[in-house]
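Only one protein chain is missing; all other protein chains are in place.
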């Protein structure tokens, strides 16, 4: 399977993810096949004090790291764990998360992700570990 | 401020969190003043293979840990970092996250949370670290 | 293999770990087959300001979590990742780390550990994720 075909399969999968649509996330792959996950600010992303909820940062990081790793495998990868460091609050700003491969193993993969505002300000970083399963995409 | 008054202030704050409403989360405090965050399953919580998205588990854990710690402080606490371990997938099941205090310091707090299905099956665990700020709830 | 035989195999393995001897760690299993790792304070465990080095807490947590999980498997488990939260400094005090199973899966295991001073004060918590390999103990 070519990198382009893999990326297409991943964007198809993303297009079927209800949470992505519910939150307004978008996905593309950059020239290095890293997942770039965007989200336009919407009031429903905020916590009670009017800033973007930590769960949104976690979702962006999980998603960008997952797709950055998953595009390199023929079968489903399952998230084992992930962590998030919130560096700066974001208020009313569009956000972009970009993944980065840490390791692509036969059984386990690891990828990081960073979240920046549309203006380029770094707001959160994190990463995940993923187990390579035998589940086909079908 | 009495524990009951603190809990009321927290549930008021939760009621003003747009993401909580957007995902369908509810909050109550148990007899030990631990936050119990519920979420009824809805299709929009799922990823592309029809199971609950990792970002939802992260949001539940962040929320339960945050409120479990925050109820003990007079001022806003800010999430520094948090991590999530996904133990079992969940499919179409209502979920409940319960927080647990790890440490309540003067400047930093730490709390864990676990997520179980309505049937009691443990699906995810995690925890967060929070910085105590001087920001009043006003 | 009986639980006692498994525990014996683990304590034999621990007895062959040079780092354990170099730091002065001891291992036993409690009645629930949880690993209990002790360390007598020694000046060489400290950082430059005279408190126990964070790396020692990490080593205690990794070791207690690893053995608590490993005793349940016939083959070697490999540490995927682990994290540590340092709650209180320790100065000149003996320490005890106790593990706790989070999940024992076919391919992945997870365990937590907490570190207390001999007097019972909680100083650090953490946990690890472990991949079950096919490597026999031989």
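Chains: A, B and C, in written order; residue numbering restarts at 1 for each.
Rule of thumb we're sticking to: a residue touches a chain if its C-beta (ideal position, glycine included) is under 8 Å from a C-beta of that chain, and two chains touch if they have at least 3 such contacts.
As the structure is a computational prediction, the values presented were derived from the model and not from experiment.
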Among the chains presented, those that the missing one touches: A, B, C
Considering the complete complex, of C:7, C:35, C:71 or C:84, the missing chain is touched by C:84
If you put the missing chain back, which residues of subunit B would it touch? 80-81, 83, 107-108, 129, 131
Subunit C residues touching the chain left out here are 13-22, 43-49, 53-56, 58-60, 62-63, 66, 76, 78-86, 89, 135
Which residue numbers on subunit A touch the omitted chain? 83, 85, 87-88, 102-103, 105, 110, 122, 125, 127, 129
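Heads up, the rule we're going with is that only the chains that are shown with their structure count from here on.
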If you average the CA atoms of subunit A and of subunit C, how far apart do the two points sit, in angstrom? 33
Report the inter-chain centroid distance for subunit B and subunit C in whole angstrom, where each centroid is the mean of the CA atoms. 29
Intercentroid distance (Cα basis), subunit B paired with subunit A, Å: 21
Multi-partner residues of subunit C (each touching 2 or more other chains): 83, 129
